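Every protein chain but one is kept in place in this view of the complex.
Entry: chain A
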Amino acid sequence: MAGPVLEMRSIVKTFPGVKALSDVTLTVRQGEVHAICGENGAGKSTLMKVLSGVHPYGSYEGDILFESKTCQFKDIRASEQHGIVIIHQELALVPHLSIAENLFLGNEHATRGLINWRETLRHATALLRRVGLDEHPETRVADIGVGKQQLVEIAKALSKQVKLLILDEPTAALNDEDSDKLLDLILELKNQGITSIIISHKLNEIRKVADSVTIIRDGRSIETLDVKAPETTEERIIAGMVGRDLDHRFPERTPHQPEEGAAPALEIRGWTVFHPIDQQRKVVDDVSLTVRRGEIVGIAGLMGAGRTELAMSVFGRAYGRYAAGTVLKDGTEIRTKTVAEAIGHGIAYVTEDRKHYGLNLIDTINRNISLTALDKVAQRGVVDEHEERQVAEGFRKSMNIKAPTVFEPVGKLSGGNQQKVVLSKWIFAGPDVLILDEPTRGIDVGAKYEIYTVIDQLAAQGKAVVFISSELPELLGMCDRIYTMAAGRLTGEVPRAEATQEVLMRHMTKDKEVTR
């Protein structure tokens, strides 16, 4: 067995207020494909950013040894000079430049500042042949599909004399065919002696290409398994990914008793949506689900499963290109073509990205809260500031928003308090159905508990709650029923009694198989 090409020892990386990596050790052998596996937010991407110099030497603790030499990368360029190249999830290509221009961007074949096109094209053609991409190097990158763009990224890495290739969820945006092609290429590069690290959620992919897998959980490396060994089953990997203790607390909750006969508050039938740019890609594929009054229904899924896309497209078609499906409210079909219509029908969507989609950060708390339902504090188009202020004060007290006054700009609040403002805003709109997308992302434990309590109260008041979350313990602690999604499809529906992290994770990693 070959010796290690890379050793990362006891890596600790702290962001202000958060310990992203608390103790990670990673050993990658020469010439292998090494998978890194873990839940969303476990610290995989952070680890790779430390390795590639995005987080420079000095901003983390621990040692990195590459080819038995200690490395202190101060930026990406430094790591690339050593032959470590990272391909990010979001591709870093300039869409309006040609393939060849992209391949050598920042690294041009040039003499005295003038580009040598002959040499550029010759080299580009050679590189494209190596990754099996049959496109002319002068084609614009915008004109080729995402799968081919991914290959261009790899070709670009090869042009930099790559020794260690890092791929961050390379197949997340690809269809089956392109994924297969890409995985084959990784194996082909392995034969040429290039070591790869691949971050992936998809266990079938890991089984196909990887030699070993390191599992990261809550910023720690848990274990490294030999994928080819018979005892390394998918169950084994899943157990490693989720096997933490429940360290969060949830309010006591009496499970919902469905009323017989009553139509569900929200029903979605056959919902299908295409990607807004990649017109061929189904982001949400034939999803049907129901939520009853008083019920909290979870949607579990890994990154790219299509949960947010489902929610946003149902909420006034605010995402993607609608293809098929109907929305029923209390048993009757409703129109939700615009956000205003969706709100009018009593649906609220609390976004996962409060800073970009949830709040006007430069505006005050009271104005943010009233925005969705200004008519409630206005007469004939004129806002009654008096009443608006009282409403906001009410929420500040009931939600325990920590701010000196309701005239504080929302941008100055902490994440947890911002989230409370977003929730207040949508509660004020008075919806029957609340779709909560990662309502506790990036907020501290105390604020989480407060938000769980609010969600619980909403359900107790008879509202239907859809709870989208990447944190399985949270779903298990709060939900009456949990749907799982993978690659845009529903892959399971698990009642509270049967739900465990293992069961959910198995459904979530089921990539593209349909089971009902």
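Keep in mind that, in the parts below, a residue touches a chain if its C-beta (ideal position, glycine included) is under 8 Å from a C-beta of that chain, and two chains touch if they have at least 3 such contacts; residues count from 1.
We adopt the following convention: contacts and distances are computed from a predicted model.
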| item | value |
| --- | --- |
| Absent chain [UniProt protein name; select from "Zinc protease", "Imidazole glycerol phosphate synthase subunit HisF", "Na+/H+ antiporter subunit C" or "Xylose transport system permease protein XylH"] | "Xylose transport system permease protein XylH" |
| Options A:R389, A:R441 or A:R506, residue touching the unrepresented chain | A:R389 |
| Candidates A:F274, A:Y349, A:Y452 or A:F467 - the one touching the absent chain | A:Y349 |
| Candidate in contact with the missing chain, chosen from A:V146, A:A239, A:M303 or A:L361 | A:L361 |
| Residue among A:K19, A:H96, A:K228 or A:K412 touching the omitted chain | A:K412 |
| Touch residues of chain A, complete complex, unshown partner | 315-316, 318, 338-340, 342-343, 349, 351, 356-363, 367, 370-372, 374-375, 378, 381-383, 385-386, 389, 393, 400, 402, 404-405, 407-409, 411-412, 414, 416, 425, 444-447 |
